[in-house]
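Just one protein chain is left out here, and the rest sit where they should.
Right, chain A next:
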Amino acid sequence: MIFKIEDVTVYFPYDNIYPEQYEYMVELKRTLDAKGHCLLEMPTGTGKTIALLSLITSYRLSRPDSPIKLVYCTRTVHEMEKTLAELKVLHDYQVLHLGTQAKILAIGLSSRKNLCVNTKVLAAENRDSVDAACRKRTASWVRALSTEKPNIELCDYFENYEKAAENALLPPGVYTLEDLRAFGKNRGWCPYFLARHMVQFANVIVYSYQYLLDPKVAGIISKELQKESVVVFDEAHNIDNVCIEALSVSVRRVTLEGANRNLNKINHEIDRFKANDAGRLLAEYNRLVEGLALRGDLSGGDQWLANPALPHDILKEAVPGNIRRAEHFVHVLRRLLQYLGVRLDTENVEKESPVSFVSSLNSQAGIEQKTLKFCYDRLQSLMLTLEITDTDEFLPIQTVCDFATLVGTYARGFSIIIEPYDERMPHIPDPILQLSCHDASLAIKPVFDRFQSVVITSGTLSPIDLYPRLLSFTPVVSRSFKMSMTRDCICPMVLTRGSDQLPVSTKFDMRSDPGVVRNYGKLLVEMVSIVPDGVVCFFVSYSYMDGIIATWNETGILKEIMQQKLVFIETQDVVETTLALDNYRRACDCGRGAVFFSVARGKVAEGIDFDRHYGRLVVMYGVPFQYTLSKILLARLEYLRDTFQIKEGDFLTFDALRQAAQCVGRVIRSKADYGMMIFADKRYSRHDKRSKLPGWILSHLRDAHLNLSTDMAIHIAREFLRKMAQPYDKTGTMGRKTLLTQEDLEKMAETAVQDMAY
């Protein structure tokens, strides 16, 4: 359908539109007009992605003189593929109605592992080794060498791509990763380098958060994006954590050992070069004197990562004299490693600010702040000079240099925490030195500054006023949309008491109480006997889950559950969990029914959908607070309180509730779906906790469902499931319009105009 929002003609590829989608577009358009940033919360399953895409592309079409570029950031490759598939539908529709002038170029960009078509490179098992295998075949010196020695293996795809040079272009269209690979295979061009090259020409780019937020990657990939871009962060409820992770480094004992090995190898290489080709090292030295290395005069294929610090924090100076010579630099790194090794030997938990860390480093190891700052660039330059291609082996030393550069660059918003052992397992010494960033606004600030509009959107952004404070920006629009539904297809309940009327909670002093454990067990036993197909349970942590399942096993509760449904458990092992999930789905498909035990904040809670019969009920056992004794968390809380005036309690509750909302939101993925959500903890009935849940859940949480015991919950569940099993009318009746047609929209526009006139 085609309709107008103010002065923009919107092309929407479906015949009907949900009212909330329409509102979403209106708000989005205002943001674009104002060239500002916005925060939009809309429940999953309401077609957020298509609304976004169709408005922004239509906006672009309506302003042909100032074309905007869309940069769409997703969390996972799977979401990326889904987005591109939707875009394809939309693009076909626009081309159908507007002809070839509506043609755009849209590409998805991912790592080599996902884009490479060279079978020999792909044989490597993880991302880093794929990168290294690629570099072994494509680095400029390797290629130069191969002209002399024909037995060196090169990548044909890359060679062809280089040969085509400027002519290597993608024709307009929408390319998913699969399409890119197919195109690359067909033409014999390397899809990865082609896609990277096309980033500057594409109208729509879909890639992962890291390409914009992690300065190491963003410096290479995203530096050429123009200012007139709209950046969208989808599923952005965890964006603050992504930002923080991008600027945090942790060093363990193995890292130091690996780094030492790397240094030995580098030393060896330096000696070899000295004997054979002393000129190269000298040339590098001279270049550093002139400060050339920082200006990136190296050819595109050879760079792999940029500086870990943010662009405007990097000094535009020549590398200091004491690390210009390769062997001197290696010595400095050795001293740094030694110093870090000594610090790791500590028996106590230590917390330090970067300033004091740097000064003690200066006094004890004689390394200045400025030297630290340049570590990363210097290492990169050295590795290029030494023509090292197997970069995956050199990860430890890169991590250490990362650390050094960040510590040297930032004085505020970070702290260094050294823990001799994991709090939860004090008997096993596992020293770790962490440079943790507390300020999410640091990493995202360049994005806000650089681009015209940044859209942050997700199904759960409540409370919506906290995000601007965490990320320190001022949105022009921040809104939360409700889901319009033809029937009440979600049924949230707060269960505060067990069947014996005793309160249940995972509060620290209550969680190991046998009565609570039994009540939780009984709840599940009762529920599995009345809920068909799939049931998902989320626990607050792995250790709690292990404990409670062990107890249930002893008391026979697990056996009772198994009579009704099969039981699957998430573990920390990815392969095991994938297998469990796969079998869980099969059990749901064939009617046997299954329960999946999972952990909030785990992989499953973040990325796996339990839609339709795969999840008719989700039980959230307890409030998933973070581990509050963690030193990193404490440091961050302190920083938030001092800098942004956010109270510790507020932040913890906010964080716990967004995780809980994320978990329970897994069950409902579209309007035709239905599911129940049980919050099993008495603390949920308190207003300060509950009010932080997203609006679309709250609006279905009736007062009568706020303080339930097990038997009442069972009764409600029974009624709900019966009601939902009845056939229903999809378009909505009785004044509740949930699908708007073209005429409805026109009518709405008219009344809006009339309202304006009055």
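Everything below uses one rule, namely that a residue touches a chain if its C-beta (ideal position, glycine included) is under 8 Å from a C-beta of that chain, and two chains touch if they have at least 3 such contacts; residues count from 1.
Please note the rule applied: contacts and distances are computed from a predicted model.
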Which one, "General transcription factor IIH subunit", "Protein O-linked-mannose beta-1,2-N-acetylglucosaminyltransferase", "GPI-anchor transamidase" or "Alpha-endosulfine", is the UniProt name for the chain you do not see? "General transcription factor IIH subunit"
Per the definition of touch given earlier, which of A:D402, A:D533, A:E570 or A:D681 contacts the omitted chain? A:D533
Which of A:H197, A:H237, A:R518 or A:R612 touches the missing chain? It is A:R612
From A:D589, A:D642 or A:D688, residue that would touch the chain that is not displayed: A:D589
Contact with the hidden chain, among A:L263, A:M724 or A:L740, goes to A:M724
Residue ranges of chain A at the interface with the undisplayed chain: 529-533, 564-565, 588-593, 612-613, 616, 711, 718, 721-727
